[in-house]
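A single protein chain has been removed from this complex, and every other one stays in its place.
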Amino acid sequence: MSEALSTALELLVRFDPKLVEIVSLSLGVSLSAVAVATLLGLPMGAAIAVGRFPGRQTVIVMLNALMGLPPVVVGLLVYLLLSRAGPLGSLGLLFTPGAMVIAQSILILPIVAALSRQAIEDAWREYEEQLRSLGAKRTSAALTLLWDTRFSLLTAVLAGFGRAAAEVGAVMIVGGNIDGVTRVMTTSIALETSKGDLPLALGLGFILITIVLALNAAAYLTKELAQRRYG
Amino acid sequence: MDMIRRLLLSVALLAALPALAQEKFIVVASTTSTEQSGLFGYLLPVFQKKTGIQVRVVALGTGQALDLARRGDADVVFVHARSAEEKFLAEGHGVQRFDVMYNDFVLIGPKSDPAKVSGGKDILEGLRKIKAASAPFVSRGDKSGTHIAELDLWKLAGIDIATEKGPWYRDTGQGMGPALNTAAAMNAYILSDRGTWISFKNRGELVIAVEGDKRLFNQYGVMLVNPAKHPNVKKDLGQAFVDWVISPEGQKTIAEYKIGGEQLFFPNAK
Partner (left out) sequence: MSNGAILPLRLADVSFAAGGRTIIDGVSLEIETGPSTIILGANGAGKSVLMRLMHGLLSPTSGRIYWSAPERPGTPRKQAMVFQRPVMLRRSAYSNVAYALKIAGIPEPQRGALAHEALESVGLMHLAQRAARILSGGEQQRLALARAWALHPEVLFLDEPTASLDPSATREIEAVIRAFDSSGTKIVMATHNLGQARRLGDEILFLNQGRLVERAPVEQFFAKPQTAQAAAFIKGELPWT
């Protein structure tokens, strides 16, 4: 354990170029996936929260269930899509960071959508009467609520990021863990573990946890300060 | 569908920008043993410096690597299971197979040596003793070159392992590294390629029990994936890699790779 910590520290202090490359790629892929999932997921959550349509309850249940999609299954499905033998093979996306972003976006979209749906539906209960009284149509109300619940939505987005940054199954299959191209923190940890270099694997693990923790702390502080100001 | 394609393409372009900066590259499907031994880390930069071609290695088990190539997702295969490679060729997925290098397998076992095989020179005898003693044995069970070699050895030893195995035989379905981790944790015997063993750091109580038997010889082969069957294959770049790896320069570079002064792979291209 102490060897792991000292390995981690050593890598950080040296600003090991390989480590920097791997961390940058990890953050790049996961943050891109979060961006895609947020752009698609927030409107989706708002629409389901505020809308009334047949089958709405089924959609909500399914969305909640999809939060638990196993990453390795998503990876496999995306692989089959992007493989040369598959329907989107001609895009040549397999074994590139792009494929990893696609797979992670699919993985975390249900999380962002389901959690934002819950937050907005709770707010809708509070605001519905007043907004309808003012004459707001459903679409405009949904957009208003998206902005008004922004602090709760930030939590949903962070949950998505946490899932993306932590998973290894999807990025391993669609990325191929190629050195210098698609190797990220989680796949590195898997590789070093399989090579038997446990202190290095653990050290990388500490670094990954620290980064995710730092991001969460920053987001939490922002949220606290803003909530104190806006109520 | 068109909208989806465009959305996917823009997302992919954005995320793949750094990768796109590298214009010339090929995808080589290889095995975890070659990757984890560190050979590629040593070999590929030399090739890239000479030709400007980046080699992207996707490391899987031999069976998986060949399946990947069958779907057209690789340009070159670099694996070590002769029978599987010949089948691949016969199916028309490969252009031509070349010997590249060999290393050997070693039987790893616990220092306590419950089956009393240590120091032996006969692998078949060693396997028979392990079965007789019901000593714990870890198998990779993942259609890899090493797994196929292990099954062949049991057969040669006169044991039908599929029917004669007992709870002492642990079929893990893992790569070489994870399987060694498991063997170290269980204090079990395991067949490993020498390259992975030399660079493996989590040995626990394990040591080499049997080595040097000619039947432990492990041949690696390289093939260009057939562009006639898979038009997307980068045949010129892929061929350049194949040619270089069996060229005197490539062969010399393979021989130069050492860990702790010990050579891991022995070039034998004809």
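Letters A and B mark the chains in the order given here, with residues in each chain numbered from 1 onward.
One rule holds in what follows: contacts are C-beta pairs under 8 Å (C-beta built on N, C-alpha and C of every residue); 3 or more make two chains touch, one makes a residue touch a chain.
Bear in mind the structure is a predicted one, so any value in this text is a computation, not a measurement.
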| item | value |
| --- | --- |
| Chains in view that touch the one left out, judged over the entire complex | A |
| Residue among A:S6, A:Q130 or A:T222 that touches the chain left out of view | A:Q130 |
| Hidden partner interface residues of subunit A, rising order | 126-127, 129-130, 132-136, 140, 144, 147-148, 150, 229-231 |
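FYI, only the chains that are shown with their structure count from here on.
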| item | value |
| --- | --- |
| Distance from subunit B to subunit A - Cα centre to Cα centre, in angstrom | 34 |
| In the complex, subunit A residues that touch subunit B | 28-29, 32, 36, 83-86, 88-102, 105, 176-179, 181, 191, 193-198 |
| Complex contact set, residues of subunit B against subunit A | 5, 8-9, 11-16, 18-19, 22, 27, 32, 36, 40-41, 54, 56-59, 71-73, 174-178, 180-181, 184, 199-203, 230, 232 |
